[in-house]
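What follows is a single structure, and I will ask about it in a moment.
Missing here: one protein chain of the complex. Every other protein chain is in place.
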Amino acid sequence: MDKALLERKNLDALLVAIRKVAKLFAPARDGRDGETAFSPVESTAEIHLEPVNTRLSAKGLFFPQRETLMRFSGSALSDVTLPTGAFVVFGVRPCDARSLTWLDCVFIGGGQEDPYFQERRKSAVVIAMACDQPCASCFCTSVGGSPYGSEGADLLASATGKEGALLFEAHSDKGGEFLRTYADFFAAVDGDTLKERDERAAAAKRRMKALDCADLKEKLDAGIDSPLWDTLTKTCLGCGVCAYLCPVCHCFDITDEKRGAEGVRVRSWDSCQFPRFTLHASGHNPRPLKKARMRQRIMHKFSYAVETAGTVFCSGCGRCVRACPVNLDIRRILAAFKDLQ
Amino acid sequence: MGDAAREIRRIAAELFDGKKIDVLIGFEKGSDGYRSRPVFVSSAAEAERLAWDATCSHNLAVYLPSLFRRGPQKKGAESAPPRVGVVAKACDMRSLIALAKEKQAPRESLFVIGVPCRGMIDARKLEAEVARAAGGVEVTALVDGEEAVSVETADGRALSFAREPLVHDACLECRFPVPRGADVMVEGHARPAGNNGDALLKEFAKLSETERWQKFQAEISRCIRCYACRQACPTCYCTECFAETNSPAWIGVTTELSDTMIFHIVRIFHQAGRCSECDACVRACPMGIDLRPFTKKIAADVREMFGFTPGFDLETPPPLLTFREDDQQGFITEPHRG
Partner (left out) sequence: MSEAAMDQGWQPRIVAFLCNWCSYAGADLAGVSRMQYPPSIRVIRVPCSGRINPLFIASALQSGADGVLVSGCHPGDCHYLSGNLVARRKFALVKSLLAHVGIEPERVQFSWVSASEGGRFASLVEKVTEDVRKLGPQKKLAKVP
């Protein structure tokens, strides 16, 4: 069965059953400004799905901010302990789910697997939640996504409007397996429910203004020396907010932290917007100016990724737009270039 | 505040027409019709973009040090520093003076347009309210009234929200809402000055040592080390921050809690005698960390211990560059005698 209906009264029981075998992460209130964050939850009462996305994306559940890669003592390497433990992530928006497939391109595949990331991906079931109320800062439809998109989701859940019932649709073997495992909590789906779902999906898409991004890569490539890079990025502060909150940004730093002869090698998030990101040991910095750094960010996402991974590396989640301390809007930059002659 | 916006545009255009400035830093309308964002304009035509309303909460002085930072100059052939116009609230003005005092931005190269402030609202709070009231509809305009802020939506609705609850908490405690020392002042009235008796700080200080430590840890454990606070702060302008040196590596670069706590303690300590309590660090933080119980502590200590409040005059030496014979030393340990 690849589609099933979960009535509201069964949701709590389903979560309890999941908790017996796995950790459960979902958007919960993070105690500040009404915002939410992916947190471990025990019951439906803790889950809050807001029209506005979670502060941090789901990427931190797979590619944590700080990850201990190995321990050492003197010159002896101790065992590397890979993360274990099954977990379910519920309430991931289609933009975040899609980004997970792009992180897969980076961390898995090509014959070089990142074992830490891979373990977590293997251990997780991703249940996406479709968006019926896209926000003004959302632009997934401008970058090939959709509020009812299923890329990266093992299951896509959507609100049916029938007394809180949720429609679950499996989009992977793991998703199908999930529905079979928890079949007791689900009911069959009728044709009307599916029809309504299609209507809701269309309505959500209609609420969004899509930027026409055809030829964007060509325009960006042609505009590499454009003075627009300077004028559009003058106000950038050079912090890491956009890169850290982005569901697909994945640059990292590896450092050793020691006390005496004992230590750990750790990986932590990094941002190409930090002024010293590209500082060489010689003192030379190939990207000394803000415009070069922001240009690299845009080019990576909208040009280089298309060449290397066959897709843009932006899901249109809008977090960078909302959270940028100076409201530097990526959509503005894209609009300026797509109109370039 | 349509009048202030018009005034700012008029003054800016005059400055450009009279070739008095090379660039002006101000605000323009931001995303979604109601945020504001900083903007650099370089001509009278571009000055038409300048705006002013309740969401202009950034501290524009942050852009000054890099504008004036130049490499080594050949003697006798030094290039003239740029002439920079800047729109300034009182907190921006105080940061600007602090920067001038530290020789990061020559006062004579700046033309300051001062604007009295009624308190700025948190655009994110407003956006969340709009999302809750009207879903993800786009907002096309914002009107800042006396008691209320109204927004117009793309589907033709008008929503109104009470202004005070949306005002940044720090603005509620602002002691100096009118900039002093600007080159020209825009007409308008400011919110009443007052600091609420430093209530926030006193409330924190009343807690027990254990409670203070728990609260400090709880705030700082939210930190993701994005450095938005540091980058948004006008007086954090070191080209190499202590948090990023690797010889010596004072602190680790990850979110390890002890490292992160020391980052914040020392960064805040570095603001002693320089911090204008503009709240830029708090507003920039994507994780909603409230640094105010700590930033206000260093500012209050400098006031009480050394009688200094930064940002009002260029002559008084910075408090940590000077001393008095009678500086307090009650904190010194006197060993007991046998």
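Miscellaneous remarks
The first chain written gets the first letter, and so on, giving A and B; residue counts start at 1 in each chain.
Here, a residue touches a chain if its C-beta (ideal position, glycine included) is under 8 Å from a C-beta of that chain, and two chains touch if they have at least 3 such contacts.
Since this is a predicted model, take the numbers as computed values, not measurements.
Remark: the absent chain touches shown chains A, B in the intact complex. Only one residue in the set B:A44, B:L172, B:M185 or B:I265 touches the chain that does not appear here, and it is B:I265.
For the chain missing from the display, the contacting residue among A:A4, A:V264 or A:I330 is A:V264, taking the whole complex into account.
Even with one chain removed from view, chain A keeps its contact list with that chain: residues 257-259, 262-264. Chain B residues in contact with the hidden partner, per the touch definition given at the top, are 204-205, 209-214, 216, 242, 250-252, 256, 258-259, 261-262, 265-266, 268-269, 272, 294, 297-298, 301-302, 305-306, 319-323, 325, 327-329, 331-338.
Please note the rule applied: only the chains that are shown with their structure count from here on.
We define each chain's centre as the mean of its Cα atoms; on that basis chain A and chain B are separated by 31 Å.
On the side of chain A, the complex with chain B involves touching residues 30, 32-35, 50-52, 55-56, 65-66, 133-138, 207, 209, 231, 234-235, 237-241, 244-245, 253, 255, 257, 266, 268-269, 271, 274-276, 321-323, 325-329, 331-332.
Against chain A, in their complex, chain B makes its touches with residues 30-32, 35-40, 58, 62-63, 122-125, 127-128, 131-132, 135-139, 222, 224-228, 230-232, 239-240, 244, 252-256, 280, 283-284, 286-288.
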